[in-house]
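First the structure, in the form of structure tokens, and then the observations on it.
Only one protein chain is missing; all other protein chains are in place.
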Amino acid sequence: MKIDSCIDEIRSLAAEMGRQVRLMEVCGTHTVSAFRSGLRSMLPDEVSLIAGPGCPVCVTPNGYLDRAIAISRQPNTLIMTFGDMLRVPGSESSLEKERASGANIRIVYSPMDAVAAARAEPRTRVVFLGVGFETTMPTIAWTLRKAREDGLDNYSVLCAHKTIPEAMAALLAGGEARIDGFMCPGHVSVIIGAAAYRPLCEEYRIPCVVAGFEASDMAITIRMLLAQLVAERADVEVQYKRSVTDEGNAAARAACAEVFEKCATEWRGVGLIPDSGMRIREDFAAHDASRVFSDVEVPEAVEHPGCICGEVLRGVRTPPDCPLFGKGCTPAHPVGACMVSSEGSCAAYHKFAQREGK
Amino acid sequence: MTADRGDKGEVVLMGHGGGGSMTDSIISGLILRELGNPILEKLDDAACLTVLESELVMTTDSFVIDPLFYPGGDIGSLAVCGTVNDLAMQGARPRYLSLALIMEEGLPLADVETIIRSVGDCARRADVIIVTGDTKVVETPGGARRAGMFINTAGLGVRDPGVDVSVSNARPGDVVIVTGTIGDHGTAIMNVREDLQLESSLLSDAAPLSGMVMALLDRVPCVHCMRDPTRGGLAAALCDIAGKSDCCVKIRERLLPVKNEVNGACSILGLDILNVANEGKAVIVCAAGDEKAVLDSLRGDELGRDACVIGSVSDAPAGMVLMETRAGGERIVDVPAGIDLPRIC
Partner (left out) sequence: MCLAIPAKIVEIDGENAVAEINGVRRACNLSFLEDVSVDDFVLLHAGFAIQKWSEEDVREYNEIVTGMMAADGEPDED
């Protein structure tokens, strides 16, 4: 379907709804795509796309960064991380700042490279920052299996993985943000399968459509969500049929199950959500950085007063509501994680706000 | 050929910055050999230059790139290109460069030699000479993975009076042109610097643009503005033009020239091509109607073969850069906060 005709259909469906429709795009990658592709500019005013908590950068609490930084200051360590985490502010510093001060911190495209580094430098303690959702978890699980198989005692993971459906349910249970439908994360769904959203769809009667990442994928998804709303249906549908099946990728899930187990975990700004996190199983304790480095002192985490990242992530407030937005907190000097992700909620708003002259 | 100074000749030592015979071994043994010319060979404390044309244009630049060597070039060639291009973007013909080296102890002398040779090659290509310089040595900082080098330059060029290509000269109705493919340098560098292990023929595009620019100004003297999209990429250059000219620059994504491989690398890493540095390209803004002559002139040069129109200038919203996306929507193009990093999210 050509995007122009899709946008036309969105307009007429929105008009039929006759009220503001708030759709949450859970995944940070959708936020970036919606912005870069210009999709946001094509949607009618009655359709709002709210950015959700699917940005691993944004929902990682200060404490995790503080711990990573503390480990990086230990002798003989090498922190390896995805580029996303480098600029996230902790209580006092960031990995980027530490790197500039001489800490051994490297970014990788793939966790495979961290295993290779551990192999190449057996006397260095390589710590991989395990951040990300279900799409990324299997890749880190692979590294833990590999480390154990190959006896790479110097390799460990500092785990902060989180799972998406529980967070979506927590947002709905919280009841504060009016969410009319979910644009479900396309690549998380490749792993967990579209069926994973059925329980929350049925319990909360909320339309869920699993979306791809091109502009027309997202436009079609929005049309499908509106069509459900107009027909007063609430189903799980898949727009991203190229990649997503009902069952997902069993091999990837098996790797995760072998290495990780569910636990409650803190989502920055949302709070503790039961069963929404992963920790490394006892079996793999030798490769669990939180245990390997348990003696490292980490100062108490400090969240910046005034920072309302949490409410923005929950879709309850918008970036301009934040007292720090554009004043203490800008893309060049971010205070909270929402501003770090280059086109995350706050950074994207920052650009639009300029346009509207606010 | 390395310095003939004892058996510690393989790496830079603190003594090489001492001003004595070790320093001399670098200057006479390497620098004069590769960069020699009558002015430099005098090795006076300052160079005396005769300039007959009336307008002097001067620039300074520092080069701190890591890694020192990368596909398509090294810090030496980059230093010459960067300085020469700053002058060229002002419509000046580059003539003289100064070259100050700050080397970290432990840097292999063979590397220094390669870098100086690059400086020489690039200077000859750009038709400039190095007339004065300096060498210093410092200790390598404790956590550093490898010893490095910093280069500072100053460049002097000459310009005919009446040439004015300031970035504040863009006017509504103008046409925006880019001289070739974007994103080449930054992606090549990032791949090597962060060891991302992408295998490709990604190459830095660093090149001296003065020849192409002088020929352009000869043919179309009334070009409105020029700016090279280095740090901050095309986004930063266009924002500079829009801001200083108090106009709106509107570009079309589908018109942006991008090499297939650069597109591939940016897709894998999640980089926004607009923010990626270029070292051998220029943005040219000219009056409507002049674009054909501009493109003809640029495309006649090897460095401007892929020159094309990417957008236009309008009056509002003033100071902003907008892009019509492939999807047919619109987005704001902003100055990036820092260098884009590879992402998984």
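Which chain is which? They are A and B, in the order written, and residues in each are numbered from 1.
Keep this in mind: a contact is a pair of C-beta atoms (placed from the backbone, for glycine too) under 8 Å apart; a residue touches a chain by one contact, two chains touch by 3 or more.
For clarity, every value in this text was computed on a predicted model and none was experimentally measured.
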Based on the whole complex, identify which of A:Pro61, A:Pro185, A:Pro207 or A:Gly277 touches the chain you can't see.
A:Pro185
With the missing chain put back, one of B:His224, B:Lys281 or B:Arg343 would touch it. Which one?
B:Arg343
Using the touch definition from the top, which of B:Leu198, B:Val223, B:Leu322 or B:Val335 touches the missing chain?
B:Leu198
Even though one chain is not shown, subunit A touches it at residues 2-3, 27-29, 54-56, 82, 109-113, 132-133, 135-136, 138-139, 142, 185-188, 190-191, 214-217, 242-243, 249, 251-252, 255
Had the left-out chain been drawn, it would touch subunit B at residues 197-202, 254-255, 258-261, 263-265, 267-268, 270, 326-328, 343-345
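Basically, only the chains that are shown with their structure count from here on.
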CA centroid of subunit A to CA centroid of subunit B, Å:
37
Would you pull the subunit A residues touching subunit B in the complex into a rising list?
3-4, 28-29, 32, 35-42, 55-57, 82-84, 86-87, 101-104, 106-109, 113, 132, 136, 214-216, 219, 330-332, 341-342, 347, 350-352, 354-355
Using the touch rule from the top, collect the residues of subunit B that touch subunit A in their complex.
141-144, 194-198, 268-270, 272, 317, 320, 323-332, 334, 336-338, 340-345
